[in-house]
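A single protein chain has been omitted; all remaining protein chains appear in their positions.
So, chain A:
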Amino acid sequence: MALSGMRGLSVFISDIRNCQNKEQERLRVDKELGNVRTRFKNEKGLTPYEKKKYVWKMLYIYMLGYDVDFGHMEAVSLISAPKYPEKQVGYIVTSCLLNENHDFLRLAINTVRTDIIGRNETFQCLALTMVGNIGGREFAESLAPDVQKLLISSSCRPLVRKKAALCLLRLYRKNPDVVNVDGWADRMAQLLDERDLGVLTSSMSLLVALVSNDHDSYWSCLPKCVKILKHLARNQDIPQEYTYYGIPSPWLQVKTMRALQYFPTIEDPTTRRSLFEVLQRILMGTDVVKNVNKNNASHAVLFEALALVMHLDAEKEMMSQCVALLGKFIAVREPNIRYLGLENMTRMLMVTDVQDIIKRHQAQIITSLKDPDISIRRRALDLLYGMCDVSNAKDIVEELLQYLSTAEFAMREELSLKAAILAEKFAPDLSWYVDVILQLIDKAGDFVSDDIWFRVVQFVTNNEDLQSYAAIKAREYLDKPAIHETMVKVSAYLLGEFGHLLARRPGYSAKELFKIIHEKLPAVSTSTIPILLSTYAKILMHTQPPDQELQNQIWGIFNKYESCIDVEIQQRAVEYLALSKKGAALVDILAEMPKFPERQSALIKKAEDTEADTAEQSAIKLRAQQQSSNALVLTDQRPVNGTPSSNQLTLVKVPTTSSYPDSTDQELSQTNGTLNKVDSSFPAPDLLGDLLGPLAIEGPPSFTAPASQNMTAEVDGFPNAVEAGAIVPVGKQANSVQPIGNISERFLALCMKDSGVLYEDPYIQIGIKAEWRAHLGRLVLFLGNKNTSPLVSVKATILPPSNLKMELSLVPETIPPRAQVQCPLEIINLHPSRDVAVLDFSYKFGNDLVNVKLRLPAVFNKFLQPISISAEEFFPQWRSLSGPPLKLQEVVRGVKPLLLLEMANLFNSLRLMVCPGLDPNPNNLVASTTFYSESTQAMLCLVRIETDPADRTQLRMTVASGDPTVTFELKEFIKEQLISIPAPQPPTPPSAAPPVGHPMVTTPPAFTDPGAMLAGLL
């Protein structure tokens, strides 16, 4: 089919096609561009036909990938041509050449508006299409009302209205305010009654965008969506032309189900039921057929239905149907379905608790990791990452390692990062973790970021049990003929630090270690040499008695690098040489590294950062969040004073013999002083981060800084105990560990709710979850070790008051690294009392013995059961409980001022149910509750509070129940709460206090009204 009537264009295209090479093509294009340019310059002579032709040529050239930096104006000017053919070309070429930010578009805005509000339907279509495709904010502001009008107009034909719907969608994306018009939600709902499926499809896309931002305004659309879906699923009144391979508009079905996913729930039972019928039909009735397109279309609908079921968190039965389907999908031959099966399984992980069922498919998923298709492998990797936990970490990580050797470069970095994170998170034992990381470096060194090996060094340094093991492993890798430079770094570091632990073994003598490490030196880059120098210095230090030959050799190396051009290398060489000639002092300064302060894994952090642009971010992130709410993810330790960098620099190990903080300080200053003579002005090494900072042991640019830093650390004492711990040998004072957060605030908060954190410090977090039924309670303590090393000597004892019988299950003596243990505590309330149970908790971390005594939130109000009470029940009770000791009244002063509403909320959270309407005086509160204990059984309690609006710091309280102790204790309890709760604002100045003994307001009795009756009774 020839290009109707545009011979010039056809000829040009043919010419281009006949070009033998890129160069010829460029020449031809340049010639044409020159031609077009001159033609445009003397525009007068151009007929509309010619203009059209040249504009098309420009678009063609542009499509070929050449810069077309002129002629935009001509394209835009065609939009205002009076005739359809020119206008059409103008609109279409403009929308292809320009993007929404182009200045020329602004020039066209008026013409576009004229076309939109004009009578010519074909012009309307052209204008709406262009605005829908490239309209920006300015278009949104000036055209939205007109477009809206077209969409709902009854006189417009469907061809205009469907374009208007999508055009409005575009404008809404550019500026959401344009649709925030009163009554638009109703209009939108009306649009869903549309019979033309083209208009309905477009409107549904619009609805999806609207509800994704604000579902609340569009509840009225929900039942209509379900109705549409029902019609489609049953194939009712669907014109033949809207069925696609026998499926009633799959697109409309998908969009409708997408819209429904933005509503949090479906409350109306009828709507819900009919939706589930449809979903059930889709889930069960979708078969695999031969025709690819039919298959794709029906599965597009099926996957959307799956997503909707997941979202609605349907009855468990349907959810397990979904998992079963997905399990089937990931094993089919058709790659698209396999891909989508894996993708949706990962999504499913994040919405429901189906991990165990998904684990059954682990073998199949691992097979997908070897799929020829990288897209599928990516999905499998993500899914494996998401489903990994302690139980399957070993298998999964080993699979990932195996895959690493064959994976393409595009995936290796992600793969190694994920393997490293999983190994860290779920390591069943730490030596396995070390194995994994070393293998990782061995297999994919280029893709292992520094963070990964820094982390393994931190682990090994912090876990003494691991040190010789890691050193042996490092030595084994060094024996291999060709190893990655990262492996050289980590091995050299580990052997320098811990090689001496193995000195007795054959092959591990200082000399041998030095030899094998030094062999690597010629091949490494400048970033590795400093590490090797440090290792040499350490080896030298550990060789006791000194080996003359080794010493000379190493000194020779230091000498050689003393004049190295690389500052870092030079500095270390100079320093180590000077230090190693100091003899005994060397031992102190180069002693083993102290434990690293706990910090968030840089890897996990990195993963969180990169997840933003990798797939399935939400699944992993969500799970990460869940874990942090499970109280186990490490928090970042922020130094309280001083900058982090100085923190790193002061991590110099000081002699463990010095037991007084003062002398430590002196020694440290001396150490720094000595160093300072050697060298003072080199910049701090940030090259290798804080891992190696300490090794380099140089002082910061100004040497006084660290000393004063330490001073402040000492003076300030505990607030930065963690940093200080790195400076002063730890374990000198008991409880050098400071809690994070305020313990008593945490306790008070837990009195009001049933789960939360009871205590937290840098090493441990104690969480609580409680359930109360009548006089019984079950409270679970979650002891979470936040560290990479175990907490030992863990002890927990309960000191119960006389009114509570408490039984704590066995608390393990050791909490493994980064693990959480649960200790249930059974509680029986024997008789009413406000006494509080105490948890005496202690543990050891390194040399730190930490002991805390924590109040347990098994308090009086936990045994209350709020009960709503009617006037008919209330008054006889209130009347029958007359006077002390069953009914007590007290004027309470010094109350934290609260608005009545705030007080009502407080009462409700204390499980005293406020019964509005029982007291006619709006300043009074009446509440009722039931107290449970073994001795009293269920005991109804009634409370009345009379407040004085003029002075909120005082009130009169009356408490009544059938048991004198309950009455008294409840009264006292409420009083405590009213006085102790933290005030939202500072208390009102005393000047506002009214005269003492201000009489309470009483209303005259009027016995027709129950509230008034109450007032009369009081």
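In this section, a contact is a pair of C-beta atoms (placed from the backbone, for glycine too) under 8 Å apart; a residue touches a chain by one contact, two chains touch by 3 or more; residues count from 1.
In the analysis below, contacts and distances are computed from a predicted model.
Not every chain of the complex appears here, and the one that does not is recorded in UniProt as "AP complex subunit sigma", selected from "Nuclear transcription factor Y subunit B-5", "Transmembrane channel-like protein", "AP complex subunit sigma" or "Two-component response regulator". For the chain missing from the display, the contacting residue among A:Thr201, A:Asn462, A:Thr958 or A:Gln977 is A:Thr201, taking the whole complex into account. Residue-wise, the contact with the chain that is not shown comes from A:Leu166, picked out of A:Ala75, A:Leu150 or A:Leu166.
Checked against the full complex, the candidates A:Lys44, A:Lys83 or A:Lys290 give a single residue touching the omitted chain, namely A:Lys83. Touch with the chain that is not drawn comes from one residue among A:Asp177, A:Asp353 or A:Asp373, which is A:Asp373. One of A:Asn35, A:Ser80, A:Asn133 or A:Gln190 touches the chain omitted from the figure, and that residue is A:Asn133.
Summarising the interface, chain A meets the missing chain with residues 1-5, 10, 13, 17, 49, 56, 59-60, 63-65, 67, 83-85, 88-89, 92, 96, 99-101, 122, 128-129, 132-134, 136, 159, 162-163, 166-167, 169-170, 173, 197-198, 201-202, 205, 239, 241-242, 244, 249-252, 254, 258, 293, 296-297, 299-300, 303-304, 335-336, 338-340, 372-373, 375-376, 378, 612-615.
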